[in-house]
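A single protein chain has been removed from this complex, and every other one stays in its place.
Order of writing sets the labels: A and B. Residues in every chain begin at 1.
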Amino acid sequence: MDVILSGLGQGFAVALQPFNLFLVLAGCFLGTLIGALPGIGPINGVAILLPIAYSLGFPPESALILLAGIYYGAEYGGRISSILLNVPGDAGAVMTTLDGSPMAKRGEAGRALSLSGVASFVGGSISIILMTLFAPMLAAFAVKFSPADYVALMVFAFLSLAALVGKSAVKTLLAAVIGLMIASIGVDANTGVMRFTLGSPDLMAGIDFLVIVIGLFGMAELLHLVESYARGTLKTLPVDKTFVSWADLFAVKWVMLRSSLLGFIVGVLPGTGASVASAVSYGTEKRLAGESGKSFGTGDIRGLAAPESANNASAGGAMVPMLTLGIPGSGTTAILLGALLLFNITPGPLLFEQKPEIAWGLIASMYIGNIALLIINLPLVGLFARLLTIPQQYLTPLITVLAFIGVYSVVGNPFDLYMVIGLGVLGWILRKLEFSLAPVILGVVLGNLFEDNLRRALSMSGGDWSILFQSVNSWALYGLAFAVVALPLVMRYFKRKRQASAV
Amino acid sequence: MADRIFAAITLLVVMAYGWAAFMLIKAPFQYDPLGPESWPRILSVVAGLCCLWIIFKPTVHEFDITKNSLVRIALMVGLLIGYAYLFEHMGFIIATALYCGASVKLLGGNVKQAVIFGVVTSVIGYLVSAKLLELNVPAGVFKNLI
Partner (left out) sequence: MKPLFLAATLAAALFTLPTLSVAATPEKPECVAPAKPGGGFDLTCRIIQTGMLEAKTLEAPMQVTFMPGGIGAVAYNLFNTTRTDDPNAVVAFSSGSLLNIATGKYGEWTEKDARWIATAGTDYGAVIVKADSPYKDLKGLMDALKADPSSVIVGAGGSVGSQDWMKAALLIKAVDADPKKMRYVAFDGGGESIAALLGGNIGVYTGDLAEMAAHLEAGTMRVLAVMHSDRLPAPFDKIPTAKEQGYDVQWAIIRGYYMGKKASDEAYNAWVELFKKSFESDAFNKVVKDKGLFELKLTGKEMEDYVMQDVAKLRTLATDMGLIEVKK
């Protein structure tokens, strides 16, 4: 504990130097802007700005502090376009559209933005505190997590998401399977065999997740707006001055806490990140809400707070294996690891001994960054919400331009622009036929993780299926999965009994 | 009817997918008993059954759309394809100016609004994304000027 406190003290001494403080703020602001662009999330934000940070010639701790600010800022920014435009800002913000966008459409954009800002802050802060206290222990847990355990985690994820069933169970299932089928396109990760690529090199690496998200959500939303215009039902929203209330925050306090913990743990595990974290926490909260969970998806503040706490918490969690073991567990941390290496700093068990000013400086700057983001973001809520007062004839093409910039600058392959349009048409048709799009996206996110890890586990055991039921972690997750399914039923049973006895 | 048509088309795609999974995909050798083909096979069967179910018990009968909307949607998709094509071949500025101008017209703006919006969005968009944020957007025909 003393080591942690003195380390943190040293870290804050570095991070609170005026110049570094300025860099955190600049990074947070820039990160929020870049994260608000549809499609460009923390991974690409950091990757794009890394060379600039390097070329400015700052000392390593300052440059890293700037990058950490951008990383955090982009994580915050992702929610903005999810809520305002119904276009996810990045992979982790897909679930945010489900309740965030309906809130904006009924004139509560300000409330949604500020509430999600606070949820992000809670998630981010909890994860940094957990990281500071338990990093080495958690890292040991993360590496022990075997492919078989990932299979159990995916079973848990799928079952908690069964809560997303919309009007028709068959349609929800079909939507999820369509997502799984899209994910199976490309080189098979186990045997290197091409699947469903039709001989096109553009499909070899599969369809980028970003392309799917922008296409199914962004372009479909665009076509929906055009249709509403043609019908004459399109109206520009008035300026809304709504803001989050203490009552709102009080109502979601346990949701934020649970989702932060869940998101953090999912983030610590290598290979799973913000998208899995937010999806699982959303599904779990909907389940736990029982009967009242019916309002999820129509602008329920719990459905907004859960994924936003979880995705920010997972961002902090992902730093654990990178800083303590030198293992990048996610795309973003791989880039941050690259950034560290660029400055001749090798993360790992010895980082905290050899370069404490950098390790602790980075951690301290995350504390500061989180607070800074809350302070930057809350006053800007009104400004961002005004975006919706732009007349639709301008807002609609703007969505396209932003989406194209996002897809092109990240994926860089013109083929994907056509792909986005094609998926947009598919998404629009699915929406018209009352399919919900979230299961498609979740199929894409979870599909490869499930298949790859199942096959990894089976190749480890030489084809013996019992490997799936051998570890404590697996059993714990199967237990949780069972609880998530069974709890609402049990609760309903007791409720009915109580009502019956009351009568 | 709408559901049935959609499910029938999807079923055709799923059948093609399933055909590839059952007939084509095969690894030279593999270390897991499932191989690259089992998972897609399962998916194709499940998806196929879902499609059949929808064909027999559809929930959405009318594809609720007017001719006017359909025309505009088609125009918009055409515009988007044109935008993608020009984006690649003529660069961000020209493509964006043309696309934004045309969209404003399509969504009921007048010529003046279209021109102003097109020019402003393309230039500011380019400056912010390419210069301020250093994103990778195609300069196109202005490559040697900027």
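The criterion applied here is as follows: a residue touches a chain if its C-beta (ideal position, glycine included) is under 8 Å from a C-beta of that chain, and two chains touch if they have at least 3 such contacts.
Since the structure is predicted, the reported quantities are computational estimates derived from the model, not experimental observations.
When the full complex is taken into account, the listed residue touching the unshown chain is A:A205, out of A:L5, A:A205, A:I390 or A:A486. When you scan A:V14, A:L30, A:I43 or A:A112 for touch with the missing chain, the hit is A:I43. Checked against the hidden chain, the listed residues A:D188, A:E221, A:E285 or A:E451 yield one contact partner: A:D188. Seen across the whole complex, the unshown chain contacts chain B at 27-31, 136. Interface residues of chain A with the unshown chain, by the touch rule above, are 43-44, 47-48, 50-51, 142-147, 187-192, 194, 199-205, 208, 270-271, 321, 325-329, 331, 334-335, 337-338, 341, 344, 346-350, 410-413, 415, 452, 456, 459-460, 462.
As a convention for this text, only the chains that are shown with their structure count from here on.
The geometric centre of chain A is 23 Å away from that of chain B, both derived from CA atoms. Interface of chain A with chain B (complex): residues 30, 33-34, 40, 48-49, 52, 167-168, 170-171, 173-174, 177-178, 180-181, 184, 188, 190-193, 195-196, 219, 222-223, 226-227, 229-231, 392-394, 396-398, 400-401, 404-405, 408-409, 412, 414, 417-418, 421, 424-425, 428-429, 432-434, 451, 454-456, 458-459, 463.
Residues 2-3, 6, 10, 14, 17, 20, 25-36, 39-40, 43-44, 46-47, 50-51, 53-54, 57, 59-60, 63-66, 68-69, 71-73, 76-77, 80-81, 83-84, 87-88, 92, 96, 99-100, 103-104, 106-109, 113, 117, 121, 125, 129, 133-138 of chain B are the ones that touch chain A when the two sit in their complex.
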